[in-house]
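Omission of a single protein chain aside, the complex is shown with its protein chains in their original locations.
Entry: subunit A
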Amino acid sequence: MRKPLLLALLLPLVACSANTTGTATTTSGGTAAPGKDSAAVGFIFVGPKDDYGYNQAAYQGSQEVAKAFPNLEVITAENVPEDDNAARVMNSMIAKGARIIFATSYGHLDAALKVAAEHPDVAVVQQGNLITTAVPANAGTFFGTVYEPVYLAGIAAGKATKSGKLGYVYAFPITQTIDNINAFELGAQSVNPAVKTYAVSTSSWCDPAKQAEAAANLLKQGVDVITQHQDCTATVIKATEAAGKFTVGYHADASAIAPKGWLTGSQWNWGPLYTDIVKTTLGGGFTGSKYNANFRVGYKTGENPFVQSPYGPMVDEATKSEIDKARELLKTGSPFAGPIKDQEGKIRIPEGTVPDYTTIEKIDYFVDGVVGTLPKA
């Protein structure tokens, strides 16, 4: 989900050269089940496969697919921009025999739908976004309920803070991020009602210098637990650790660089879900399956690909048992179970309502207790 400007300028060139064979693609009749008996599967990533974050986790998932299906060729492409070039890269994968495509970044959706429309015999699944129109027979989106482990981590933060101020460094106000910030605050509130979460945006998925400035300012304001939604995470964690404050991780277990202040965090485990999607599709059962929709998994189904990171040494047993209790509740409930108030104090989700995943993915306001303003679109 990271798109450095310069790479964005450079990559169209790479993508074009990779596409020379893509134009010759033929589509077989619409009768074949999409992706059935495909010889190859393609994965596109928006960033490098070794970013210690979102893209690395997705790449690892693709390698687990390779392990699970030794006869299947796994084609991967890194640094694929979130525009029409993504369609070209996917087309070149199709030309190489891939009839199952994973488009793993939020902004890859438009290109994925375009490719799906052009190739009815190819199953295209997109990670993290939401198809808002009718879902085509050969497409779907999937994601974990990332905000659930973030809610649990919020409990650890709410218990650990002494100042009652938590910090959240984020990139852009997309719904995924808004849900995470809200869930973090709600988790913290559940054990510490007066706690506030200060949200600071860097307007970039990875600009370490801006992250350093954000962390410095949050720490100066007395924030003593910092978490983030950034693609590269080391800068904020190191600044927090150097100040002797607490870290809640995101994307990966980074306790190695915060041995004292690490509380817990959330991290990805895509392997099982990717493998199951490929299995279903190879068998010809994609259309009409749960993956031929906006598929969301969470603690309700017990197969969330986003899992809680290990605890650090500062988390006491009482906190751990609070989190265990909350995890049980999430199996039937939601971090967003009503009543949920927005920053103006208006009730947005009434008492007694447990919103479904789609409703949660459309939340466009910060909840009461978050300090910060969402830019108006």
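Criterion: contacts are C-beta pairs under 8 Å (C-beta built on N, C-alpha and C of every residue); 3 or more make two chains touch, one makes a residue touch a chain; residues count from 1.
Criterion: contacts and distances are computed from a predicted model.
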Chain left out of the displayed complex - its UniProt protein name, from "ABC transporter permease", "2-hydroxy-acid oxidase", "NADH-quinone oxidoreductase subunit N" or "PadR family transcriptional regulator": "ABC transporter permease"
Selected residue (touches chain absent from view) among A:161, A:190, A:211 or A:334: A:211
Absent-chain contact - pick from A:157, A:195 or A:239: A:239
Touch criterion as defined above, residue of A:257, A:293, A:314 or A:329 at the omitted chain: A:257
Where the unshown chain meets subunit A, residue by residue: 4-7, 10, 48, 50-52, 167, 198-204, 206-214, 216-218, 220-221, 223, 232, 234-235, 238-239, 242, 256-257, 371-373, 375-376
